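The complex appears here minus one protein chain, its other protein chains still in place.
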Amino acid sequence: MVKERILSRANRDRLLDRLREEGLRVFGPRLTDGLVLFLEIQSASELAPDYRNSTRSIKDFFLPPQEPLLRYGVRKEGVEVQPPAGEEAGTVLFGVRPCDAAYLPIIDRVFSGEEKDQLYLSRREKTLIIGLSCETPEDTCFCTSLGYSPGGSQGCDLLLTPLGEDRFFVEFISERGEQVAVRFPELWQDASASDRERRRGVEAEAKASIQRRVDMKGIKEWLDGHFDDPLWEEISRRCLGCAACYYLCPTCHCFDIVDEGDMWGGTRRRIWDSCSFGHFTQMPAHQPRETQARRYRQRIMHKFKYYVDRFGIFACVGCGRCLKACPVGIDLTEILGIIRDRLSAAERK
Amino acid sequence: MSQELQEKAKELLEKGEVEQIIGYGPGTRPGTARPVFLTLPEESPCLIWTPACVHNLVVYLTRKETRGRGKVAITAKGCDVRALFVLIQEKQLRREDVYVIGLSCQGVLSKEALAGGRWELSEETMADKCKICQVRTPLEYDFLVGEKVEPRPAGVDPYAARIEELESRSSEERWEFWRRELSRCIKCYACRQACPLCYCRRCITEKSVPQWIDKSAHLRGNLAWNLIRAFHLAGRCVGCGECERACPVNIPLMLLNQKMSREVAAQFGYVAGMDYTVEPALASFDPQDRQDFIH
Partner (left out) sequence: MSEGEEVKGSPNVVSGGQSWEPKITAFVCNWCTYAGADLAGTSRLRYRPQVRVIKLPCTGRIDPLFILKAFERGADGILVSGCHPGDCHYTSGNYHARRRFATFRKLLEFLGIDLRRVQFSWVSAAEGGKWAQLVDEVTQRIWELGPFEGYRRLDD
């Protein structure tokens, strides 16, 4: 039974202060250089007004664009290897949209499944996710098509849903979330039945306002059987082969490991990589993904077939960042819609 | 104008004068445009020409998917044709390989206007590059859509003011400015991939033995990448602005590129993409070039 409370706006501000006073680093969506980014905030007043979603996803906090894995130095006595300095402080991500939070259970399959990625896990354990339900999804949002909701709580420790200007409905989702309830008992008020109903209403309205919809039924099966379909050439013709959509996408997680240094010392790092790059699958004697069409196919296949084969879920939360970021207007929902049309045409026969 | 364009495209494909046409079609988000690739005459009604047609389609001319598919026609604004000129100058294409459907242009929308859903072209919504445009009628074309337009009369140069302001700061302040801007870079290479002049089959960043440019998105790697790209474009960049438009984290790339193109103009009297019969500035020299900075 998820604990429910009401949090006033003033108390929300206090909550952030309290968390910081405990030595946690609090990050929230801030407006900077024309972008909305999760940056450290000292008070709630720094939060971006008219916040829809952040330009970059919270993936940055769990799989940063680059991170040191070890440092090495050559001494007279021998080679010395140092692990990277661990992050001491815990982190709070405040104002995470449900689509972003939902990415965490998806990516846990890879980073916390058969193999445990210690760097990822240590961050996961030290990060509190305070979700914020959406009231006005954007025209690029399509979370509902993937089974998520603008008021969904997957991946959240707490979920706040605005009830008007100065109150939030709070749900304590996880154990970590419940601990927050216990640590600051003075901040919460009781939630009434009408509060509960209003909270459901906010979610329902937001859901209804999402225009962009894809019927995902049968998509995976179509992908199973159409590896060589001419569709891949058609839809990828305009693709420039950059990594904008991959890097802003929360569920994309390919990385490379590089050594930066020389004979005397250096750093081994994990860095983002993208299957859109021409050299991603370059091998000495063979390049299986010679064309952009094959590389684009990989994107769709990984998210909507291979991930399902492996883990039973799509690797997409419908946040729509790919649509916004693409310089040449590639639209993932259009592509899924084209596949859908083909399925429907085949069914009619 | 769209109709004139569509009819011409249909005619070119029907007569077999070209095998493929690269143009603009409507995007899936209302008001937007995006590149389209036609091979059949009946596809021509999808072609549009609006202030949302910001992309530089010349980027597709050096792609393997375009080459070897027969002659190509391309709808091109003045800035796009300048990029084409540089490709011809650098022996990447021959003029006769491309049928240029020139687009008379009063300006296109800025990145902010497009993001904000403002589709009307005005001084306020116009891209910065258009405010200094001297090629509102493309310098060359095989067919012109629309009437010829005069170059923009001299007015406010949005880059000059910002460059001057930066140059008036101390070098420490400038370093801090670029540290801040470049720290956002995520090495997605959208700038490179959107640029018609970044056509190297293997980019310097892809050379790994040795790794000249760190692939990591830390400040050292970001600085190396952006600095070298700016230098590789010096004297070649035509100011189409695609790099800055494509950048998902709003790095002011045009500031760097405009600074360099102005330097080359000032030092060598050369502007890229205006005449493809001359030698590019940094591929040639004058025995009388300045050397006051050399001891």
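Order of writing sets the chain letters: A and B. Residues in each chain are counted from 1.
Convention: contacts are C-beta pairs under 8 Å (C-beta built on N, C-alpha and C of every residue); 3 or more make two chains touch, one makes a residue touch a chain.
This one's a predicted model, so the numbers in the text were calculated from it and none came from an experiment.
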item: Residue in contact with the excluded chain [from A:113, A:265 or A:288]; value: A:265
item: Touching residue (missing chain; options B:12, B:101 or B:281); value: B:281
item: Where the unshown chain meets chain B, residue by residue; value: 166-167, 171-178, 204, 212-213, 218-220, 223-224, 227-228, 230-231, 234-235, 256, 259-260, 263-264, 267-268, 281-282, 284-285, 287, 289-291, 293-295
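To be clear about the criterion, only the chains that are shown with their structure count from here on.
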item: Whole-Å gap separating chain A and chain B, where each centre is the average of the chain's CA atoms; value: 32
item: Chain B-touching residues of chain A, taken from the complex the two chains share; value: 33-35, 55-56, 65-66, 139-140, 233, 237-238, 240-244, 246-248, 256, 258, 260, 269, 271-272, 274, 277-279, 291-293, 323-325, 327-331, 333-334
item: Chain A-touching residues of chain B, taken from the complex the two chains share; value: 27-29, 32-37, 55, 59-60, 63-65, 112, 115, 181, 184, 186-190, 192-194, 206, 211, 214-218, 221, 242, 245-246, 248-250
